[in-house]
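Here the complex is missing a single protein chain, while all its other protein chains stay put.
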Amino acid sequence: METFSLLLQGFGVALQPINLFYALLGSVLGTAIGVLPGIGPALTIALLLPVTISVAPTSAFIMFAGVLYGAMYGGSTTSILINTPGEAGSMMTALEGNRMARAGRGASALATAALGSFVAGTIATLLLTFAAPAIAEIAFYFRPADYFALTVLAFTSVAVVMGSSRVRGFVSLFIGLALGLVGIDQMTGQARLTFGVPALFDGMELAVVLVSLFAVGEILYVASRYRKNASEIVPMRGWAWMSWEDLRRSWKPWLRGTALGFPIGALPGGGSEIPTMLSYTLERRLSKHPEEFGHGAIEGVAGPEAANNAAAAGILIPLLTLGLPTSATAAVLLAAFQNYGLQPGPFLFTNNPELVWGLIASLYVGNVMLLVLNLPLVGLWVRLLSIPAPQLYAGILVFATIGIWGVSNSVVDLIAMVIIGIMGYVMRVYDFPIAPVLIGLILGPMAEQQLRTALAAGQGNPVVLVSTPLSVAFLVLAGLFLLAPVVLRRLRAGA
Amino acid sequence: MPNSIPEAPAGGGSDTARPWWLGGLVVALGCLCLYGAFSLPQAARYAGIGPGLFVTLVGGGLVLLGLILLLQIARDEQFIPQDTEDASGGESAHWPAFFTALAAALAPIFTIERLGMPITAMLSFALVAHAFGSRKTVVNVLVGAVLGALSWLLFTRLGLQLGGFLPMAGI
Partner (left out) sequence: MNLKKALLPIALFAALAAGSAEAQVNVMLPANPGGGWDATGRQAFQAMNEAGIYTDGVNFTNKGGAGGTIGLAEFQGGQRGKPDALAVFGAITVGSIILNQSPINLTDFRPVARLTAEYLVIAVSADSPHQSLQDLVAALKADPGATAVGGGSAGGVDHIALALLAQAADIPVADVNYIPQASGAETVTGIVNGTLAAGISGISEFAQFAEQGRIRILGITSADRKEGLDVPTFKEAGYDIEIANWRGILGAPGMPDDNYQLWVDRFTQLNESDAWKKVLETQGWDQFFLAGEEFGAFIAEENERIATVLKEAGLAQ
């Protein structure tokens, strides 16, 4: 058990008071900045990069690991309580989580999110400890056709968030797809749908669309329909965090979410969006209470939350074992390694075992720390809802503005915020579902890029799209997800 | 700052009756995409799919969906506003409140570079609170300013670029 003794040494490093302090600092910073809409872990760590000049490498990476996990926790809190996901990974959490909060079960939602993240983070860290090299190979196994099939599978999540009208659901999806096309086409370098505005060359910032649709749209809508006596939120009924019933319904989604999030997080470009969407779809399809979905089903919070935390751990695997940065966050961490003159990869394990194992051990420590920080804070967070509505919504708008302005310092983004916010208002008034816009915006560019790469490499032969076992498996699964409810209904009707 | 008092609901219930413009807007968006696709090559040498193809497909899809939507509207499709916390869908829109909140969202476009984050936050905060019927304007202005200033200090320290504190004063 060489790994085990190395891990013990790692704990020796991670549990030093100074490193515990950095883990705490990172967790708190990550949570604080994760609460700010639009500012995710990648930007937070990038902003903290200058500390690499004055802090020892082990301590710095322990802090960054805290930021990574902390940002994931912070993002889910705002999703649940005020329907404002901080980043795309917590969008699916908002769907059910905010419904739960409105029904006075905000504390249960926060608790299942915190516990689910903890469970997912712990399992993922265990896998990282004992099976990292094997899992890292997944990254090399995936071909463009597989990615394309994976995005097709993720697109099935549109079906479950379609809302009452299919036409309006598709309108939402296509608006998202159109927004995703804005910017310079990576494959040919041509500007698409930018209409000569240079600020649009890099495309619509996902954070801007996310924050505008959810936060600004909500503020406009509620403002126009707000009556003081209509305020019937039940802010505090959930003081007792989770009932046994909640726990019984949560543990399977936690595990399934982890199983989805971890490997997809380890893929280049995998990220946390696809696993959370898939997890939500899966839970909705498997649930014994499908009627509760859309009205606050706890499974719809537990699964995606576990998935997004597992994905956060997943990105560390190819980074540490291969030196392969698979996401923006990983690329920033790689830059941090380079600031110390270190090169992550197999040689890092032999040359700097203290750093690597200290970092891995600190992930365990960080997980426990975040749980300890967040569970008691659940009560405090829920109290946010007892702020009177005028000041609560005013505060949300201020934070949304800070988030959008802080990301890019672009007035064009602020203009986009208002336009997309008005769109969010119209969509609420005329009952268009919001989530398909974001699904289209996130998956559209990915699907197009992978499809074109696959076809270009296969010189235009479409057979290449079903040339690997994985791509076939994903496409079949996508078909099952879409057709299963129809077939089941037929069977039941026939019986 | 608007002085209207949001008590008498304006606009009536007309905004859910036959919203032709909604279908028209979707068609227009689709046409915009098609117009953008017009100048792009639809095919490429090896992939077959050029940069314009997806734009054309999405534009065409939007036009089609817009037309179906118009058809639904002609057949008297009902649009029931979503239920949201603090807002019941059945309620008709109160336009002064809506436009006050919209002004709050618009304010940063004009003020954030010239007046800085704290003053912008103060304006936005007070406007939204006003839109929600709070009449403790002095308190709201103060809270907004303090919130903006504290956030500016905290997040600037963390390394975010939020511009000057009070650009007019050169800080």
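Order of writing sets the labels: A and B. Residues in every chain begin at 1.
By definition in this document, a residue touches a chain if its C-beta (ideal position, glycine included) is under 8 Å from a C-beta of that chain, and two chains touch if they have at least 3 such contacts.
All of these numbers come straight from a predicted model, not from anything done at the bench.
The chain that is not drawn here is touched, among residues A:22, A:142, A:364 or A:399, by A:142. Screening A:127, A:332 or A:441 against the full complex identifies A:332 as the residue touching the chain left out. Although one chain is not drawn, the whole complex shows that of A:260, A:324 or A:416 it is A:324 that touches it. The chain that is not drawn here is touched, among residues A:243, A:351 or A:459, by A:459. In the complete complex, the hidden chain is touched by one of A:25, A:49 or A:384, namely A:49.
Residues of chain A in contact with the chain left out of this view: 42-43, 45-47, 49-50, 53, 139-144, 184-189, 191, 198-199, 201-202, 268-269, 318, 322-326, 331-332, 335, 338-341, 343, 345-347, 408-409, 449, 453-454, 456-457, 459.
Counting over the whole complex, chain B has residues 45-46, 159, 161, 170 touching the chain that is not drawn.
We adopt the following convention: only the chains that are shown with their structure count from here on.
Per-chain Cα centroids separate chain A from chain B by 23 Å.
Residues 29, 32-33, 36, 39, 44, 47-48, 50, 83, 98, 102, 165, 167-168, 170-171, 174-175, 177-178, 181, 185, 187-188, 190, 192-193, 195, 216, 218-228, 230-231, 233, 388-391, 393-395, 397-399, 401-402, 405-406, 409, 411, 414-415, 417-418, 421-422, 425-426, 428-431, 444, 448, 451-453, 455-456, 459-460 of chain A are the ones touching chain B in the complex. For chain B in complex with chain A, the residues that touch the partner chain are 15-16, 19, 22, 26, 29, 32-33, 36, 40-41, 44, 46-52, 54-55, 58-59, 61-62, 65-66, 68-69, 72, 77, 79-82, 84-89, 91-95, 97-98, 100-102, 104-106, 108-109, 112-113, 117, 120-121, 124-134, 140, 143-144, 147-148, 151, 154-155, 158-163.
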